[in-house]
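All protein chains but one are shown in place.
Up next is chain A:
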Amino acid sequence: MSSKESCRNELRTAIRQLTDRCLYSASKWAAEQLVGIEQDPAKFTPSNTRFQRGSSSIRRRFRTNEITSTPPTGVAYVSTPVMEEDEVIHGDFYLLAKSYFDCREYRRAAHVLRDQTGNKSVFLRCYALYLAGEKRKEEEMIELEGPLGKSDAVNRELVSLERELSSLCKNGMIDPFGLYLYGLVLKEKGNENLARKVLVESVNSYPWNWSAWSELQSLCTTVDILNGLNLSNHWMKEFFLASVYQELRMHNESLSKYENLQGTFTFSNYIQAQIAKARYSLREFEQVEVIFEDLLRNDPYRVEDMDTYSNVLYTKECFSALSYLAHRVIMTDKYRPESCCIIGNYYSLKGQHEKSVIYFRRALKLNKNYLSAWTLMGHEYVEMKNTPAAVDAYRRAVDINPRDYRAWYGLGQAYEMMGMPHYALHYFRKSVFFQPIDSRLWIAMAQCYESEQLHMLEEAIKCYKRAANCNDTEAIALHRLAKLHRELGYPEEAAFYYRKDLERMEAEEREGPNIVEALMFLATHYKAQKRFEEAEVYCTRLLDYTGPERETAKSLLRGMRMAQSSFPSMDVEHFHP
């Protein structure tokens, strides 16, 4: 990776250029990363480093391996030259247009720049027009909403913008920012292939525009598409890849990229949040919680990604922490989908599902493609026993992203609740197809097969086997496998699974009726097999427990001793040569 200093310099220039073109969110992102680079403590006064102090103790606690800032071997990073500004002296018109733009008077800004020909002016004019169109589109969406859900609101500037930008592009008179805008327009118009090409060109010539990377990322829906991109190696590409991997559910790859990047951008809140999200997907809740706590300490008014934090708090049933978080985000920004989602989670935890639904609905009003809100709302409807509504909500989630296994799983559950296990199987099959490594999904499917209406035990066994193979944390699968085999009359297999289950429970130091059951079965089984040595071991262990099993074990032992004493010679000779 490039040295910290060069990154820093590149970012500083980029921020100025991005701000100049009113690409605010990109410049915000760049600035966050700039500050995230670890400062050379020798050069700076404590006041400078205060921002970065954080509670690095916690961070260190969870950093398993100290990351070095050396780049992966064999990767040569191209250093893209920082772009020269074409208009060093800003035209007066540009200044006026930019002020209009900053006041969100987009059409006025565009009008001021109508006769300017410089790259920068052309970009700002087009960008302003684009935003004006977007703004109008949003308004029309509400005005035009039809009874059947149709709103044919479109950005009416797209056609003319596309025409202008494509002719500029053809004549080679377009800069990377123009390309970014062109890609954006193409994407909106549905021309994804060309959009991808244009965006790649944009990021290759000007890599610091995170907005361009994000648009590109939204167009990379499969690994194949990603591999087909011709991207030059810049450190910004690492950010991009990490983010794409996360979207493509390659969480471990994503995590390692981020951890690598942390070598340079040690204090980046962005990276920290992304790591938290990746770990959340890997269900490492403890660590996620710590990371988010740390993040909030440094950046208390952050709303982005806080919905993930609220999910963790929800799973861990931290009532007060969740309410505190909800309070904080609502004070910061009430009308953010994330805020609504957090409040929805809080009400759900409190068991007030109607209110929870209200807030999820609000979140969806703000962003109708907010995937997790649809799924969470589905869960709420399930709690409220309004299954048709739940099914509808889940189905919307699935239609937004067909790979959302949680929603498929929710659909399956809903139908199972309605007593339609056969119908539910279709959905469970979908969910395990998209997430074959989650034991909970396999177990749900197995239980569906086991239901009294279907009673397809062979299939249930197959599912439980899959579940047992993918790290079943709740240890349901082994126990069920043993039981099912016993019921179906396969004592050998049943013994095998009981033994495995027992080993596991011992390893995890679990207690409970399952242990007794396993011991009991094994004892009787081995006795029937005339393997008295083993049977005796299990019987002796049973003696540690109270209850009727203890008596049974005693009588078993007695019986075995009798049997052994009557035919001692053979057995003893066989087992103890």
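Here are a few things to note about the model shown:
Assume a residue touches a chain if its C-beta (ideal position, glycine included) is under 8 Å from a C-beta of that chain, and two chains touch if they have at least 3 such contacts; residues count from 1.
Everything below uses one rule, namely that contacts and distances are computed from a predicted model.
The chain absent from the displayed complex carries the UniProt protein name "Anaphase-promoting complex subunit 5", chosen from "Protein YIPF", "Anaphase-promoting complex subunit 5", "Sorbitol dehydrogenase" or "UspA domain-containing protein". Check A:Phe285, A:Tyr324 or A:Tyr423 against the missing chain and you find that the one touching it is A:Tyr423.
Interface note: of A:Pro388, A:Pro436, A:Pro513 or A:Gly547, the residue touching the hidden chain in the full complex is A:Pro388.
The chain not shown here is touched by just one of A:Arg249, A:His455 or A:Arg510, and that residue is A:His455. Even with one chain removed from view, chain A keeps its contact list with that chain: residues 140, 143-144, 146-150, 152, 154, 156, 159, 162-163, 361, 364, 377-378, 381, 386-396, 399, 411, 415, 418-423, 426-427, 452-455.
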